[in-house]
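Here the structure comes first, spelled out in structure tokens, and everything after it is commentary.
All protein chains of the complex are present and in place, except for one that has been dropped.
Showing chain A:
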Amino acid sequence: MECQRCHNRPATVHLTQLMNGEKTEVHVCEKCAKEKGYMHDHEESFTLNDLLTGLFNYEPKQSFNGQQMDAQQQKEQLKCPTCGLTFQEFARAGKFGCAKCYETFDERLNPILRRVHSENTRHDGKIPRREGGNLHLRRQMDQYKSELVRLIEQEEFEEAAKIRDEIRSLDDQLQQREEGES
């Protein structure tokens, strides 16, 4: 079938229009469809990413006009010192430029991450051995602490004393490491 408009190229876009209860069919080529505004370039490849950038551009409305201005100015100034990506650029592309961006845009990320990850904003998974720093020790410490509470509630004092000693030794290790770092 040839394009109804240019009669040149084959019709690849088929539309059914309903107007005042009357149905009309349109068969045009892609070029004419774009020119007539039936479709946009983006429509061809509407991906998950397009959907995401839609989410990122959503900004909660501020209650006071003054604050809204400040927020707007702040937003414009927010720029990653390492890679130079601005928050606006991030919101448009939906992609970070470098690891530092996460720190730079930190305060604005929670609402975005919540939407993408079912309300979650904090990592709860694997910790790399070297880059993880003291996180291993701190997670272990948290575990011991809740274990300690449980043991005391159950009046298992002998076991609790062992855990208490473990916590002390972990605490020492952590302090030594943190001193070493600073």
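The rule is short, and it goes like this: contacts are C-beta pairs under 8 Å (C-beta built on N, C-alpha and C of every residue); 3 or more make two chains touch, one makes a residue touch a chain; residues count from 1.
What we mean here is this: contacts and distances are computed from a predicted model.
S.K.: Select, from "Coenzyme F420-reducing hydrogenase, delta subunit", "Amino acid-binding ACT domain protein", "Acyl-CoA dehydratase activase" or "Protein-arginine kinase", the UniProt-recorded name of the complex's unshown chain.
M.R.: Of the names offered in "Coenzyme F420-reducing hydrogenase, delta subunit", "Amino acid-binding ACT domain protein", "Acyl-CoA dehydratase activase" or "Protein-arginine kinase", the absent chain's UniProt record gives "Protein-arginine kinase".
S.K.: Hey, which of A:1, A:15 or A:99 is the one touching the hidden chain?
M.R.: Considering all chains, including the one not shown, the answer is A:99.
S.K.: Over the whole complex, note the residues of chain A touching the chain we left out.
M.R.: Residues of chain A in contact with the hidden chain: 47-49, 52, 82-83, 85, 93-99, 102-103, 109, 112-113, 116-133, 135.
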